[in-house]
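Removed from the display is one protein chain of the complex; every other protein chain stays in position.
As written, the chains take the letters A, B and C, and residue 1 is the first residue of each chain.
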């Protein structure tokens, strides 16, 4: 039984279909991310859950109660905003106590709860400070504490890390996940950053142009993308365009790629073969045929990323990227000839029409 | 012979030493990044090279000419800003032509050069549009084209990608590097994002509190950090605190770590052992002793990052992170006991005092 | 059931007219719309003292008003006064605001206050003090003195839109971008800054035009009958013929409306072409 249910939700702004037939079940205690580029409808959907926008069609149910048209202040849903949205006139303690005061919680209880959530976000010593005295990361942690203090039924986070610097972003997303797991609070997390969505979520909802593209665990989304958009938006994927040539073979221009058995495709159908760069091996001498598909090319770019080094290899009018780890990186230099190899099992084949 | 030389440059704002005794030689045609957290002085140093700030002490030489006090408009230095800074009243073509007009370049030459740089940034079809009609990424590419059109002696980029979305950021940094290499233009690139600095630079200058921490190639910075700040700011590093126990051994609480020969340290000295997560192997059964250092622990967190999965392993009151690749990730689950192993050669030992 | 308890729906709530809207609209009707409407009607009414509605309509008063001996002169004088003030104001305000924004951002709050000051000085006091000080000097009781006084008095109206426009374009970064491309400060100002704060300059100029064109007290006390402007003529005629005065009022209104419409139109245009936020969703 799903805890939060969106059924056939539609929303149009002017003549733009911001959200188109959105249906999703979210289970209690899970963290679900809405992932997609700017304007894909992820924030609009979140705002409809919060009650700041009304769906044109469809219903939103929370704990078996229809909340589609309930006022935002009566939904018991906490929200964390990209811009922190702390009340500048209130101290950290007053900010966190605000929601409890609105609920007419007894004073003693308020004190206890504020201390509790401050402990949770590890900022106990900032209770008397004001928002402008805190760093961006601290402000966002207080905003999280404030949303959690009222013990909402659902927690919504709208790009909570977008305004922060890279290091703070990574640290804070770990914190958010830890707290969410500890409290087992049902959470919807909106982001445009695929790495963030992959690393933090139980389930990822990938959206494009107001439409859900795929729903699945991070592993499913990354390893078994169902559309070309998902495959290229999440992680990097080399794309080889061609036609189905045989039972387990795709003919690309001047290149034949062995794949898994292509039972879902007809011969001659236009398809694209997707291969992740980390699943491609780089060899400095021609490998034996059992390495799978082998492509010869010339190293055009070598980009150091720390733990991995990414090679851009030019082959046959196409550029292929492959990742190599620390140990093998030393031996490869620019303009060197290399042989890329990848197994048929790592090839993901998709029809091009969609 | 260095092309751009900063010698003992100092700059103070109020009573904050923004830049403290900054000395650096930059060779012709190289891309050098200034990397550090907010307020480390990287932008101030860049602005002194551009001429927007004057050093309190020290000199700046460009091509053997002292430019310390030359006006910014007479330095022949191009600049790209975080906020794009395109002139809203001018079309893309007029924006790019602006610098050439200031130099009284003949009209025919202007047309030719504008087309040339537009080609370079692959936005030829936007020539007649206005800045507000372009996406953020396109605006920044036009800003780059505008800076390059006058063929400056040095190109400065001040966090050029910070205002952009993650995907655009990665694509555009590749473009910038490609164009910079093609033109072999001396470039200074300011960023707070270590991944950006590592992937784009010939040399990285790591700064903290106005002071240079380390200068080196991305590989040197990542693999042989000289201070604890550099080691932890760039990439992730596990830190084991302890005392030198023997010729090649560090005694941490309840744990003895074998290292390289510690010839620079005295016995009993307080040190920290730094180990990168990708250099730690994760074993589901106890490995043989020749695997090097072996630590037993319990998996606390499993974070999926796409190509790699990061494990948080709890051992002996400390948390150690280790990265595993796709293939081995399937077999590991939460609360499982694992054995982490790493070779003595991958341990970086540093004195704690600094 | 739960839903009904929590109704009225948010959608209904949003459409319910709010109390303060009604109050605001009532105020506008009582204190602006009604008087203005009646002035319009009065200017074309043949007789309107015995009945609720006028007994007849005529354009005779407009003919008389425009035929009045001082009509052209006063209109010309008002235009001279307004346009000179706008010119002086532009030359002084634009570079000052730009300079403070780019070079001395800390002084901005001081300038903000300096530009509020004129509101704190009763025009009556300013006029009397000016007349007293410069009496007997070459500029005493001259249009130059009036233009100076009117400039001071109308300064905030020019300052505010220009300051806002400059603030919204990130003048410092645009200046630095221009300089790095080889432009001098003057070139940056003429080719980059001024074209981009154009809507602010026009709004400021129209505001100054509207206030100066309608200025009464300073003109009356500093120059009096020697330089009769349109408002002076209007007040004079309230004592001679109410209908003709109403016709003058309508002409004055119409000019003010046109200026306001222009500000509205330029404001909208300025909004449309403003730079978009990089992170728009």
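What we mean here is this: a contact is a pair of C-beta atoms (placed from the backbone, for glycine too) under 8 Å apart; a residue touches a chain by one contact, two chains touch by 3 or more.
The model shown is predicted, which means the values in this text are computed figures rather than measured ones.
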| item | value |
| --- | --- |
| Hidden-chain contact residue, picked from the options C:143, C:178, C:200 or C:231 | C:231 |
| Omitted-chain contact residue, chosen from A:131, A:225, A:245 or A:277 | A:131 |
| Hidden partner interface residues of chain C, rising order | 14, 18, 20-21, 23-24, 27-28, 30-32, 34-36, 38-39, 42, 91-92, 95-96, 99, 103, 109-110, 112-113, 116-126, 128-130, 132-133, 148-149, 151-152, 157, 160, 207, 210-211, 214, 216-217, 231, 234-235, 238, 242, 245, 249, 252-253, 256-257, 259-260, 263-264, 267-268, 271 |
| Residues of chain A (touch criterion as defined above) contacting the omitted chain | 50-52, 71-79, 81, 83-89, 98-99, 102-103, 130-132, 136, 143, 146-147, 150, 156, 163-165 |
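As a working rule, only the chains that are shown with their structure count from here on.
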| item | value |
| --- | --- |
| Approximate Å spacing (C-alpha centroids) for the pair chain A, chain B | 25 |
| Separation of chain A from chain C, taking each centre as the mean of its C-alpha atoms, in whole Å | 52 |
| Sites on chain C at which at least two other chains make contact | 279 |
| Interface hub residues of chain A, defined as touching at least two other chains | 38 |
